[in-house]
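What follows is a single structure, and I will ask about it in a moment.
All protein chains but one are shown in place.
Labels run A and B following the written order; every chain starts at residue 1.
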Amino acid sequence: MHRFANPKRFLDLSRRIVPWLAGATIVLLAAGLVWGLGVAPPDYQQGDSARIMYVHVPAAWIGMFGYTFMAVASAVFLVWKHPLADLAARAAAPAGAGFTFVCLVTGSLWGKPMWGAWWVWDARLTSMLILLFLYLGYMALINAFDDVNRGSKAGAVLALVGIVNIPVIKFSVEWWNTLHQSASVSRMAAPAMPLGMLAPLLLMAVGFTTFFGVIVLLRMRSDIAAAKIRTLQLGQARTAPGDTRGTENTGEAAP
Amino acid sequence: MAKTLSRSKLLKRRRLSFLALGLIALAGATALVLTAFDDNLVFFYGPSKMQRKAPAPDQRLRLGGLVKQDSIEKVKGGARVRFVVTDRKTDVPVVYSGILPDLFREGQGVVAEGHLRKDGTFIADEVLAKHDENYMPPAVAETLKEDGHWQEQKNKK
Partner (left out) sequence: MNAVVEFLRMGGYAAYVWPAYGITAVVMLGLLVATLRDLRANERTLQTLRQARRAAPARNDEDPAHGEDSVPVEAS
């Protein structure tokens, strides 16, 4: 059944959702930028350098969320063999990697004036760097095989193995002595920042999330089109119905 | 037909359990590895822990804590500075010549890298400032200071 996954429903859905997500992204980012760069107060200690937080923290959150999304999609692909799950994982990787990279660079730009160092090998920074390597490893692995399906499976396994890094990142500042400070925004406690700073942070975070959604959906659409192109080109060579080609996923014959 | 259906369900269930078991095993292995390497992963030691560990004078390590109130003194000439790092239980005197970060001040978190001299003074060749997770507009900070609530804020973890 899944082997013959008809992407039509997905394509219709994504065509309707993407414009809304795109619109929301523009509004949220515009509001977040104006508030964060202009209206929000500086920090009593860090001054205006604290405004880097409004890009650094959302980027970190999306980097971690993107990987989790990729790992869940990979699990669905490995267990239920749904081809759209594989596409979702592949689509999430470049975006997640991009935001992780942004997190690291903006973090350096923030750390240099505040801590006095561009980089330290503490648990938080190191585990974030590992996250970037995992993303890059995934993107390399899925393209390393001639058989696309084997690449997808290998990538899915890597994505799942690397998922342990996510709780490590999250709790690194609690488990070990780190230079990076502990969480300012936590579901348990009241946030350690005033609303005037929390609001732009959340606006940017949601805006980054909707942007991530746009990228993933567009990339999936693009990959589906590419797959159709391939099958149309292959289709010239098709012979009789009942052909077992295209059944590599499950090894079962066509019904 | 019925046989094919239950076989595919069986396969799915088997894949799911393999996946779950694999993840549990991986999590367990990671936890073991991390605890085993805990010592090497530590970015800095607090003053109490460093005193307990009594490192060799040539061992390079990092000391982290708060800069003790009224402990900063500029040694004559200005290039050198002395201060005390504390975790409110143990104090460690530090000597440092070099540039101090913007945020370095009394009551502030700090991480110093260097070695512990035999006389118990920590010779630092790098000093980094550490700030806590609290963000506050300057006006609020001022008000708190005036009201005398400042230390309360600082003592919140």
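The definition used in the following text is that a contact is a pair of C-beta atoms (placed from the backbone, for glycine too) under 8 Å apart; a residue touches a chain by one contact, two chains touch by 3 or more.
Predicted model, so just to flag it, every value in this text is computed and none were measured.
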_So there's a chain missing from this view; which of the remaining chains does it actually touch?_
A
*Residues belonging to chain A that touch the chain removed from view*: 3-8, 37-38, 42, 47-49, 51-52, 55-56, 59, 83-84, 86-87, 90, 94-95, 98-99, 101-102, 105-106, 109-110, 112-113, 142, 148-149, 152, 211, 214-215, 218-219, 221-233, 235, 238-241, 243, 246-249
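Everything that follows uses one rule, which is that only the chains that are shown with their structure count from here on.
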*Calculate how many whole Å lie between the centre of chain A and the centre of chain B, each centre taken as the average of the chain's C-alpha atoms.*
28
*Which chain A residues qualify as touching chain B in the complex?*
41-46, 50, 53, 75, 78-80, 113-117, 120-123, 160-161, 163-164, 168, 175-179, 181-184, 192-194, 196-197
*Using the touch rule from the top, collect the residues of chain B that touch chain A in their complex.*
12, 15-16, 19, 22-23, 26-27, 30, 34, 38, 41-46, 64, 99-103, 111, 126-142, 157
